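A single protein chain has been omitted from the complex, and every remaining protein chain is retained in its original position.
Chain IDs A, B and C follow the sequence of writing; residue 1 opens each chain.
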Amino acid sequence: MALSHALCYYTPWGYLRMATRPPRLAASAFCGCAAHSPKRKALGVDPQIKSANLKRLRRIEGQVRGLERMVAGDRYCADILVQISSVQEALRAVGRALMRNHLRHCATQAIRQGSPADAESMYDELLNLIYTHAR
Amino acid sequence: MALSHALCYYTPWGYLRMATRPPRLAASAFCGCAAHSPKRKALGVDPQIKSANLKRLRRIEGQVRGLERMVAGDRYCADILVQISSVQEALRAVGRALMRNHLRHCATQAIRQGSPADAESMYDELLNLIYTHAR
Amino acid sequence: MALSHALCYYTPWGYLRMATRPPRLAASAFCGCAAHSPKRKALGVDPQIKSANLKRLRRIEGQVRGLERMVAGDRYCADILVQISSVQEALRAVGRALMRNHLRHCATQAIRQGSPADAESMYDELLNLIYTHAR
Partner (left out) sequence: MALSHALCYYTPWGYLRMATRPPRLAASAFCGCAAHSPKRKALGVDPQIKSANLKRLRRIEGQVRGLERMVAGDRYCADILVQISSVQEALRAVGRALMRNHLRHCATQAIRQGSPADAESMYDELLNLIYTHAR
C-alpha cells in the first residue's frame, strides 16, 4: 500500500494531478485549494471513501425524510428518538470515513512536508475536530 | 393528520388501555392512538413542538443535501466534519423537543395512571433512551 | 413491586421516614431537603442503588490512581486514553443508576403530587440533565 501514490492534488483547473513529491505548502494552503475559489478543497480524496460517503449521505437523507413522516404521523416519541439516534450513528460513520481521509492526506501532508508551525496548526485542528465536533 | 380526540390511550409498553380516570393532561394533549395501526403512536403531541420539529427536520434534510454537495465537490474534510457536527446538533435539538413531549405526556401518563409495573417499564425505557440513544 | 413502599423521606432530623402518603411539596422543596442545611437531599434512595454506587465510586477512585501511575510512568498515550474511556464508562454507570433513582423517587413525586408548575420544573431539570450532563 504505497501511500504516496494516493496523493492527488486539486488544481485551479479543477482536475486531479498526481505528484511524486508534493510541493511544500504554506499553512494557509494545506487544503490544496484553488486560488480562485473561496471554498477550501481536500488535498486528496480516496475515490472509494468518496463514493461510500455519497451513498451513505443519500441513505441518511432518506432517513431524515422518514423522521419527518414519523413526526407528521404522531408516532411514539421513543420510537422517533431511537430513529434519530440511528441517523446520528450513520452521520458518525461518514465522519469517521472523512477523518480517515483527512488523516491520510491533509494531516499527513502537513506533518510530513509542513514546517513545525504547520504541524502544530494541524494538531490544533485535529484536537478541535476530535473534542468539539466528533463527540 | 387525522387525529382522534376520543379518550383512548395507547400505552408506551405496547397495548391499548382505556383510562378509568381521565388524565390530568394539558389541553394540548390529545390522543393520537390508532387502533388499526401496528405503528405505535404518541399519547399526546404538543402542536408547537410538532410543527417546530417538522421545520427543523426539513432544514436538516437540506443540510444533508449540502453535505452531499460538499463531498461531491471534494471540499476540505475538516469543513465537512464541522458541518456534520452541526447536523448532529440539529438532530439533538429535535431529540430534546421530542423528549420533552415524551416526558410531558407519555411518561407522565405512565407514572400517574399506570401500575407500579407500568411506571418501572417507563423508567427502563427512559434510561435506555437517555444512556443509549440520546448522545 | 409496590413502588410506594420504597418512598423514604429525609427529615430535618437526618434520618429516613416511611410515609404512606407523601406530603404535597412546594416546587423548591422537591428535594426533600432539610431546612437547616444548604445541601439538597434526595427524596428517596434505594439502598441497593446507594451501596452499588459507593462500591463503584471506590473502584473508580482506584482507577484514577491507576491513571496517575500511568501518566507518571510515561505509559503509551493511547493506552492511557483507553483507560480514561473506561473510567468514563464507569462514571456513566453510576450516573445511570442515580438517574434511575431520581426518576423513581424525585421525578415521580414531582409528577404525581406536584402542581403542573412543579411537573414542568421537573421536565426542565430532566432535560437539562439528559442533554447537558448525561452525554
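Methods note: a contact is a pair of C-beta atoms (placed from the backbone, for glycine too) under 8 Å apart; a residue touches a chain by one contact, two chains touch by 3 or more.
The structure presented is a predicted model; accordingly, all values stated were derived computationally and were not measured.
Taking every chain of the complex into account, the absent chain touches A, C. Annotation: of A:55, A:69 or A:100, A:100 touches the absent chain (contact as defined above). Residues 10, 31, 33, 39-42, 45, 50, 53-54, 57-58, 60-61, 64-65, 67-68, 71-82, 84-85, 87-88, 91-92, 94-95, 98-99, 101-102, 105-106, 125, 129, 132-135 of subunit C touch the missing chain (whole complex, contact as defined above). One chain of the complex is left out; on subunit A, the residues touching it are 1-4, 92, 95-96, 99-100, 103-104, 107-108, 111-112, 116, 119, 123, 126-127, 130-131, 134-135.
Heads up, the rule we're going with is that only the chains that are shown with their structure count from here on.
Counting the residue numbers used at the interface between subunit B and subunit C, over half appear in both copies, so the two copies meet with largely the same residues. Farthest chain from subunit B, judged by C-alpha centroids: A. The geometric centre of subunit A is 30 Å away from that of subunit B, both derived from CA atoms. Centre-to-centre separation of subunit A and subunit C, using mean CA positions: 39 Å. Inter-chain spacing, taken between the CA centroids of subunit B and subunit C, is 25 Å. Touching two or more other chains at once are residues 135 of subunit C.
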